[in-house]
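Scroll down for the structure; my scribbles are underneath it.
Just one protein chain is left out here, and the rest sit where they should.
For chain A:
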(Lines give C-alpha, C1' and ligand atoms only; values in the text may rest on other atoms or scores of the structure.)
Protein backbone atom coordinates (compact mmCIF):
# COMPACT_ATOMS: atom_id res chain seq x y z
CA UNK A 1 0.00 0.00 0.00
CA UNK A 2 1.36 3.38 -0.97
CA UNK A 3 -1.11 5.32 1.20
CA UNK A 4 0.35 7.31 4.05
CA UNK A 5 -0.56 6.07 7.47
CA UNK A 6 -2.20 8.45 9.87
CA UNK A 7 -4.63 8.09 12.70
CA UNK A 8 -7.45 10.41 13.70
CA UNK A 9 -5.65 11.14 16.95
CA UNK A 10 -2.50 12.15 15.12
CA UNK A 11 -4.19 14.73 12.95
CA UNK A 12 -5.17 18.18 13.92
CA UNK A 13 -7.12 19.30 10.95
CA UNK A 14 -9.83 21.87 10.84
CA UNK A 15 -12.86 21.45 8.62
CA UNK A 16 -11.76 19.98 5.33
CA UNK A 17 -13.55 20.68 2.09
CA UNK A 18 -13.85 18.05 -0.63
CA UNK A 19 -11.22 18.59 -3.30
CA UNK A 20 -12.05 19.44 -6.92
CA UNK A 21 -10.53 16.07 -7.89
CA UNK A 22 -13.04 14.25 -5.75
CA UNK A 23 -15.92 16.14 -7.33
CA UNK A 24 -14.70 15.22 -10.79
CA UNK A 25 -14.33 11.57 -9.88
CA UNK A 26 -17.80 11.38 -8.35
CA UNK A 27 -19.24 13.04 -11.43
CA UNK A 28 -17.45 10.58 -13.70
CA UNK A 29 -18.70 7.65 -11.64
CA UNK A 30 -22.27 8.92 -11.92
CA UNK A 31 -22.53 9.17 -8.13
CA UNK A 32 -24.88 11.63 -6.49
CA UNK A 33 -22.40 13.98 -4.81
CA UNK A 34 -24.56 15.07 -1.89
CA UNK A 35 -25.78 11.57 -1.13
CA UNK A 36 -22.22 10.30 -1.18
CA UNK A 37 -20.93 12.98 1.17
CA UNK A 38 -23.88 12.38 3.49
CA UNK A 39 -22.96 8.72 3.50
CA UNK A 40 -19.34 9.50 4.30
CA UNK A 41 -20.48 11.63 7.22
CA UNK A 42 -22.52 8.71 8.58
CA UNK A 43 -19.57 6.38 8.11
CA UNK A 44 -17.34 8.78 9.97
CA UNK A 45 -19.83 8.78 12.83
CA UNK A 46 -19.87 4.96 12.89
CA UNK A 47 -16.10 5.08 13.21
CA UNK A 48 -16.52 7.42 16.19
CA UNK A 49 -14.46 10.10 14.46
CA UNK A 50 -15.20 13.83 14.37
CA UNK A 51 -17.27 15.01 11.38
CA UNK A 52 -14.32 16.92 9.93
CA UNK A 53 -12.88 13.61 8.73
CA UNK A 54 -15.81 12.95 6.40
CA UNK A 55 -14.22 14.60 3.33
CA UNK A 56 -11.07 12.61 3.90
CA UNK A 57 -13.08 9.40 3.96
CA UNK A 58 -14.77 10.49 0.75
CA UNK A 59 -11.43 11.16 -0.95
CA UNK A 60 -10.10 7.76 0.05
CA UNK A 61 -13.20 5.89 -1.04
CA UNK A 62 -12.98 7.28 -4.53
CA UNK A 63 -9.26 6.64 -5.04
CA UNK A 64 -8.46 5.35 -8.47
CA UNK A 65 -6.36 2.43 -7.30
CA UNK A 66 -8.76 -0.10 -5.83
CA UNK A 67 -7.04 -2.29 -3.20
CA UNK A 68 -7.25 -6.04 -3.75
CA UNK A 69 -9.29 -8.13 -1.36
CA UNK A 70 -9.17 -11.89 -0.99
CA UNK A 71 -12.05 -13.40 1.02
CA UNK A 72 -11.37 -16.88 2.36
CA UNK A 73 -14.03 -19.24 3.71
CA UNK A 74 -13.07 -22.16 5.93
CA UNK A 75 -15.27 -23.71 8.64
CA UNK A 76 -18.05 -21.24 7.99
CA UNK A 77 -21.75 -21.05 7.25
CA UNK A 78 -21.41 -18.13 4.79
CA UNK A 79 -23.43 -16.02 7.23
CA UNK A 80 -20.76 -13.33 7.21
CA UNK A 81 -20.76 -13.35 3.42
CA UNK A 82 -24.52 -12.91 3.47
CA UNK A 83 -24.12 -10.06 5.93
CA UNK A 84 -21.62 -8.46 3.51
CA UNK A 85 -24.23 -8.81 0.73
CA UNK A 86 -26.64 -6.79 2.91
CA UNK A 87 -24.16 -3.89 3.17
CA UNK A 88 -26.19 -0.74 2.75
CA UNK A 89 -23.83 2.21 2.35
CA UNK A 90 -21.68 1.64 0.45
CA UNK A 91 -23.75 -1.16 -1.02
CA UNK A 92 -22.13 -4.40 -1.96
CA UNK A 93 -22.35 -3.37 -5.62
CA UNK A 94 -20.36 -0.22 -4.83
CA UNK A 95 -17.87 -2.20 -2.78
CA UNK A 96 -17.37 -4.75 -5.52
CA UNK A 97 -17.49 -2.51 -8.58
CA UNK A 98 -16.14 0.82 -7.32
CA UNK A 99 -14.19 0.60 -4.07
CA UNK A 100 -12.34 -2.71 -3.89
CA UNK A 101 -11.03 -5.33 -6.24
CA UNK A 102 -12.61 -8.46 -4.79
CA UNK A 103 -10.29 -10.88 -6.56
CA UNK A 104 -11.34 -14.03 -4.71
CA UNK A 105 -14.61 -14.82 -3.00
CA UNK A 106 -15.92 -18.30 -3.60
CA UNK A 107 -19.55 -17.41 -2.98
CA UNK A 108 -19.78 -14.68 -5.60
CA UNK A 109 -16.94 -15.13 -8.10
CA UNK A 110 -17.62 -16.19 -11.65
CA UNK A 111 -14.63 -18.49 -12.04
CA UNK A 112 -14.43 -21.97 -10.55
CA UNK A 113 -11.71 -24.53 -9.97
CA UNK A 114 -8.36 -23.85 -11.63
CA UNK A 115 -9.38 -20.42 -12.91
CA UNK A 116 -10.61 -19.34 -9.47
CA UNK A 117 -7.36 -20.38 -7.83
CA UNK A 118 -5.36 -18.67 -10.57
CA UNK A 119 -7.14 -15.38 -9.86
CA UNK A 120 -6.40 -15.73 -6.17
CA UNK A 121 -2.76 -16.73 -6.62
CA UNK A 122 -2.06 -13.81 -8.96
CA UNK A 123 -3.26 -11.40 -6.28
CA UNK A 124 -1.30 -13.16 -3.53
CA UNK A 125 1.86 -12.98 -5.63
CA UNK A 126 1.51 -9.21 -6.04
CA UNK A 127 1.09 -8.78 -2.27
CA UNK A 128 -0.23 -5.79 -0.34
CA UNK A 129 -3.75 -7.19 -0.42
CA UNK A 130 -6.36 -7.38 2.32
CA UNK A 131 -7.39 -10.83 3.48
CA UNK A 132 -10.85 -11.32 4.95
CA UNK A 133 -11.36 -14.63 6.70
CA UNK A 134 -14.69 -16.26 7.50
CA UNK A 135 -14.76 -19.47 9.52
CA UNK A 136 -12.38 -21.25 11.84
CA UNK A 137 -9.36 -23.33 10.85
CA UNK A 138 -9.45 -27.03 11.81
CA UNK A 139 -6.10 -28.55 12.72
CA UNK A 140 -7.46 -32.07 13.29
CA UNK A 141 -7.31 -34.97 10.85
CA UNK A 142 -4.14 -33.51 9.37
CA UNK A 143 -6.21 -30.70 7.84
CA UNK A 144 -8.77 -33.11 6.36
CA UNK A 145 -11.73 -31.41 8.05
CA UNK A 146 -11.58 -28.53 5.57
CA UNK A 147 -9.89 -28.56 2.19
CA UNK A 148 -10.36 -26.35 -0.84
CA UNK A 149 -8.76 -27.37 -4.11
CA UNK A 150 -7.07 -30.21 -2.25
CA UNK A 151 -5.25 -27.89 0.17
CA UNK A 152 -6.05 -27.55 3.85
CA UNK A 153 -7.48 -24.40 5.38
CA UNK A 154 -4.22 -23.92 7.28
CA UNK A 155 -2.12 -24.18 4.11
CA UNK A 156 -4.35 -21.75 2.21
CA UNK A 157 -4.45 -19.24 5.06
CA UNK A 158 -0.68 -19.18 5.53
CA UNK A 159 -0.12 -18.63 1.83
CA UNK A 160 -2.71 -15.85 1.68
CA UNK A 161 -1.34 -14.03 4.72
CA UNK A 162 2.32 -14.21 3.72
CA UNK A 163 2.45 -10.98 1.72
CA UNK A 164 -0.83 -9.46 2.91
CA UNK A 165 -1.13 -5.89 4.18
CA UNK A 166 -3.65 -6.92 6.83
CA UNK A 167 -6.06 -9.66 7.83
CA UNK A 168 -9.64 -8.94 8.91
CA UNK A 169 -11.52 -11.75 10.64
CA UNK A 170 -15.25 -11.52 10.07
CA UNK A 171 -17.48 -13.38 12.50
CA UNK A 172 -16.70 -15.12 15.75
CA UNK A 173 -15.44 -18.34 14.10
CA UNK A 174 -12.37 -16.82 12.43
CA UNK A 175 -11.85 -14.39 15.32
CA UNK A 176 -12.07 -16.83 18.25
CA UNK A 177 -12.91 -20.30 16.91
CA UNK A 178 -16.65 -19.80 17.28
CA UNK A 179 -19.13 -22.61 16.88
CA UNK A 180 -16.77 -25.29 15.48
CA UNK A 181 -14.50 -24.70 18.50
CA UNK A 182 -17.37 -25.12 20.97
CA UNK A 183 -16.98 -28.02 23.36
CA UNK A 184 -15.86 -30.70 22.58
CA UNK A 185 -14.31 -29.01 19.51
CA UNK A 186 -14.44 -32.19 17.41
CA UNK A 187 -12.18 -30.86 14.65
CA UNK A 188 -9.59 -28.96 16.74
CA UNK A 189 -10.85 -25.71 15.26
CA UNK A 190 -8.72 -22.66 16.06
CA UNK A 191 -8.96 -18.94 15.32
CA UNK A 192 -6.93 -17.36 12.55
CA UNK A 193 -4.42 -15.78 14.91
CA UNK A 194 -3.28 -19.19 16.08
CA UNK A 195 -2.16 -20.01 12.56
CA UNK A 196 -0.55 -16.85 11.20
CA UNK A 197 1.80 -14.22 12.52
CA UNK A 198 3.70 -11.18 11.30
CA UNK A 199 0.71 -9.38 9.77
CA UNK A 200 -1.74 -6.94 11.38
CA UNK A 201 -4.96 -8.72 12.31
CA UNK A 202 -8.31 -7.26 13.30
CA UNK A 203 -11.24 -9.23 14.73
CA UNK A 204 -14.83 -8.34 13.86
CA UNK A 205 -16.70 -10.96 15.88
CA UNK A 206 -20.44 -11.44 15.81
CA UNK A 207 -22.63 -14.21 14.56
CA UNK A 208 -22.65 -12.98 11.90
CA UNK A 209 -20.50 -9.86 11.59
CA UNK A 210 -22.52 -6.68 11.29
CA UNK A 211 -22.04 -5.41 7.71
CA UNK A 212 -21.87 -1.80 8.91
CA UNK A 213 -18.85 -2.56 11.07
CA UNK A 214 -17.15 -4.36 8.21
CA UNK A 215 -17.68 -1.53 5.75
CA UNK A 216 -16.61 1.04 8.34
CA UNK A 217 -13.44 -0.97 8.95
CA UNK A 218 -12.74 -1.13 5.22
CA UNK A 219 -13.38 2.61 4.94
CA UNK A 220 -10.99 3.28 7.79
CA UNK A 221 -8.35 1.18 6.11
CA UNK A 222 -8.87 2.92 2.77
CA UNK A 223 -8.74 6.33 4.43
CA UNK A 224 -5.83 5.94 6.82
CA UNK A 225 -3.95 2.96 5.41
CA UNK A 226 -4.18 1.19 8.74
CA UNK A 227 -6.60 -0.84 10.79
CA UNK A 228 -8.60 1.01 13.45
CA UNK A 229 -7.46 0.92 17.11
CA UNK A 230 -8.51 -2.26 18.91
CA UNK A 231 -9.05 -3.68 22.40
CA UNK A 232 -7.03 -6.52 23.89
CA UNK A 233 -9.23 -9.05 22.10
CA UNK A 234 -8.33 -7.49 18.75
CA UNK A 235 -11.73 -5.83 18.27
CA UNK A 236 -11.96 -2.25 16.97
CA UNK A 237 -12.98 0.10 19.73
CA UNK A 238 -15.36 2.03 17.50
CA UNK A 239 -17.64 -1.02 17.36
CA UNK A 240 -16.77 -3.06 20.44
CA UNK A 241 -15.73 -0.43 22.95
CA UNK A 242 -18.96 -0.34 24.91
CA UNK A 243 -21.22 -2.84 26.57
CA UNK A 244 -24.60 -3.60 25.07
CA UNK A 245 -26.16 -3.19 28.50
CA UNK A 246 -24.90 0.40 28.76
CA UNK A 247 -26.44 1.47 25.45
CA UNK A 248 -29.57 -0.66 25.58
CA UNK A 249 -32.79 1.29 25.16
CA UNK A 250 -34.25 -1.01 27.83
CA UNK A 251 -31.63 0.02 30.39
CA UNK A 252 -34.12 2.30 32.11
CA UNK A 253 -36.32 -0.70 32.84
CA UNK A 254 -33.38 -2.58 34.31
CA UNK A 255 -32.60 0.35 36.54
CA UNK A 256 -36.26 0.59 37.55
CA UNK A 257 -36.45 -3.14 38.26
CA UNK A 258 -38.94 -3.74 35.41
CA UNK A 259 -38.34 -7.17 33.92
CA UNK A 260 -40.10 -9.42 31.44
CA UNK A 261 -40.66 -12.63 33.39
CA UNK A 262 -42.31 -14.88 30.83
CA UNK A 263 -42.36 -14.83 27.05
CA UNK A 264 -45.37 -12.85 25.88
CA UNK A 265 -46.24 -11.39 29.30
CA UNK A 266 -47.03 -7.71 29.78
CA UNK A 267 -43.43 -6.79 30.50
CA UNK A 268 -42.25 -8.63 27.40
CA UNK A 269 -44.83 -6.88 25.23
CA UNK A 270 -43.99 -3.48 26.69
CA UNK A 271 -40.28 -3.81 26.05
CA UNK A 272 -39.03 -4.29 29.59
CA UNK A 273 -35.59 -5.66 30.42
CA UNK A 274 -34.89 -9.22 29.23
CA UNK A 275 -32.21 -9.97 31.81
CA UNK A 276 -34.34 -12.47 33.70
CA UNK A 277 -35.09 -14.33 30.46
CA UNK A 278 -31.38 -14.83 29.94
CA UNK A 279 -30.16 -11.69 28.16
CA UNK A 280 -26.36 -11.53 27.98
CA UNK A 281 -26.24 -7.80 27.24
CA UNK A 282 -24.47 -7.06 30.55
CA UNK A 283 -21.51 -9.19 29.48
CA UNK A 284 -21.27 -8.32 25.81
CA UNK A 285 -19.33 -5.60 24.04
CA UNK A 286 -20.81 -4.46 20.72
CA UNK A 287 -22.47 -1.45 19.08
CA UNK A 288 -25.53 -3.62 18.32
CA UNK A 289 -28.04 -1.31 20.11
CA UNK A 290 -26.82 1.76 18.22
CA UNK A 291 -25.90 0.46 14.80
CA UNK A 292 -28.58 -2.26 14.72
CA UNK A 293 -28.97 -4.54 11.68
CA UNK A 294 -30.10 -4.43 8.08
CA UNK A 295 -29.70 -0.71 7.67
CA UNK A 296 -30.69 0.13 11.22
CA UNK A 297 -33.97 -1.77 10.99
CA UNK A 298 -33.87 -3.71 14.26
CA UNK A 299 -31.73 -5.86 16.55
CA UNK A 300 -32.33 -9.02 18.58
CA UNK A 301 -33.34 -7.29 21.84
CA UNK A 302 -35.56 -4.99 19.80
CA UNK A 303 -37.36 -8.10 18.54
CA UNK A 304 -37.90 -9.41 22.05
CA UNK A 305 -35.12 -11.99 22.41
CA UNK A 306 -32.21 -11.60 24.79
CA UNK A 307 -28.67 -11.07 23.58
CA UNK A 308 -26.66 -14.31 23.42
CA UNK A 309 -23.29 -12.58 23.60
CA UNK A 310 -22.19 -13.53 20.08
CA UNK A 311 -19.24 -11.10 19.97
CA UNK A 312 -17.52 -12.62 23.01
CA UNK A 313 -14.86 -15.33 22.75
CA UNK A 314 -16.20 -18.70 23.79
CA UNK A 315 -19.79 -17.50 24.09
CA UNK A 316 -21.21 -20.83 22.87
CA UNK A 317 -19.85 -22.51 26.00
CA UNK A 318 -19.36 -19.72 28.50
CA UNK A 319 -22.67 -17.91 28.07
CA UNK A 320 -24.92 -20.95 27.53
CA UNK A 321 -27.46 -22.23 28.47
CA UNK A 322 -28.69 -19.07 26.83
CA UNK A 323 -31.93 -18.81 28.81
CA UNK A 324 -30.21 -19.04 32.19
CA UNK A 325 -29.65 -15.74 33.94
CA UNK A 326 -26.12 -14.45 34.09
CA UNK A 327 -24.71 -15.42 37.45
CA UNK A 328 -23.72 -12.95 40.17
CA UNK A 329 -26.20 -10.33 39.01
CA UNK A 330 -28.57 -9.26 41.74
CA UNK A 331 -31.92 -8.25 40.34
CA UNK A 332 -33.25 -4.86 41.27
CA UNK A 333 -30.94 -3.04 38.97
CA UNK A 334 -28.85 -0.44 40.71
CA UNK A 335 -26.25 1.26 38.54
CA UNK A 336 -23.55 0.20 40.93
CA UNK A 337 -24.55 -3.41 40.45
CA UNK A 338 -24.49 -3.06 36.70
CA UNK A 339 -20.98 -1.66 36.82
CA UNK A 340 -19.87 -4.56 38.96
CA UNK A 341 -21.30 -6.90 36.35
CA UNK A 342 -19.29 -5.16 33.69
CA UNK A 343 -16.03 -5.41 35.60
CA UNK A 344 -16.61 -9.04 36.48
CA UNK A 345 -17.36 -9.91 32.90
CA UNK A 346 -14.41 -8.04 31.42
CA UNK A 347 -12.25 -10.05 33.79
CA UNK A 348 -13.97 -13.28 32.75
CA UNK A 349 -13.42 -12.54 29.05
CA UNK A 350 -9.73 -11.99 29.64
CA UNK A 351 -9.55 -15.22 31.61
CA UNK A 352 -11.36 -17.09 28.84
CA UNK A 353 -8.96 -15.75 26.28
CA UNK A 354 -5.96 -16.65 28.37
CA UNK A 355 -7.31 -20.17 28.80
CA UNK A 356 -7.83 -20.36 25.06
CA UNK A 357 -4.24 -19.36 24.48
CA UNK A 358 -3.08 -22.12 26.79
CA UNK A 359 -5.31 -24.58 24.98
CA UNK A 360 -3.61 -23.62 21.75
CA UNK A 361 -0.36 -25.22 22.79
CA UNK A 362 -2.10 -28.47 23.55
CA UNK A 363 -3.99 -28.33 20.27
CA UNK A 364 -0.84 -27.78 18.25
CA UNK A 365 0.78 -30.66 20.04
CA UNK A 366 -2.22 -32.85 19.27
CA UNK A 367 -2.22 -31.74 15.66
CA UNK A 368 1.44 -32.59 15.27
CA UNK A 369 0.85 -35.99 16.79
CA UNK A 370 -2.04 -36.62 14.42
CA UNK A 371 -0.09 -35.47 11.40
CA UNK A 372 2.67 -37.81 12.40
CA UNK A 373 0.16 -40.62 12.81
CA UNK A 374 -1.44 -39.85 9.45
CA UNK A 375 1.94 -39.76 7.74
CA UNK A 376 2.83 -43.09 9.28
CA UNK A 377 -0.46 -44.60 8.16
CA UNK A 378 0.05 -43.29 4.64
CA UNK A 379 3.48 -44.84 4.60
CA UNK A 380 2.00 -48.14 5.65
CA UNK A 381 -0.62 -47.98 2.96
CA UNK A 382 1.98 -47.58 0.25
CA UNK A 383 4.10 -50.44 1.41
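To be clear about the criterion, a residue touches a chain if its C-beta (ideal position, glycine included) is under 8 Å from a C-beta of that chain, and two chains touch if they have at least 3 such contacts; residues count from 1.
FYI, contacts and distances are computed from a predicted model.
Chemist: Given that one chain of this complex has been left out, which of "ABC transporter permease", "Cysteine desulfurase", "HI0933 family protein" or "Nickel-dependent hydrogenase large subunit" is its protein name according to UniProt?
Modeler: So, among "ABC transporter permease", "Cysteine desulfurase", "HI0933 family protein" or "Nickel-dependent hydrogenase large subunit", the name matching the hidden chain's UniProt entry is "Nickel-dependent hydrogenase large subunit".
Chemist: What residues on chain A make contact with the chain left out of this view?
Modeler: 28-30, 66, 68, 73-83, 85-88, 91-93, 96-97, 100-103, 105-119, 135, 138, 141-152, 155, 179-180, 182-187, 189, 207-208, 262-264, 268-271, 293-295, 297-305, 308, 316, 320-323, 371, 374-375, 378
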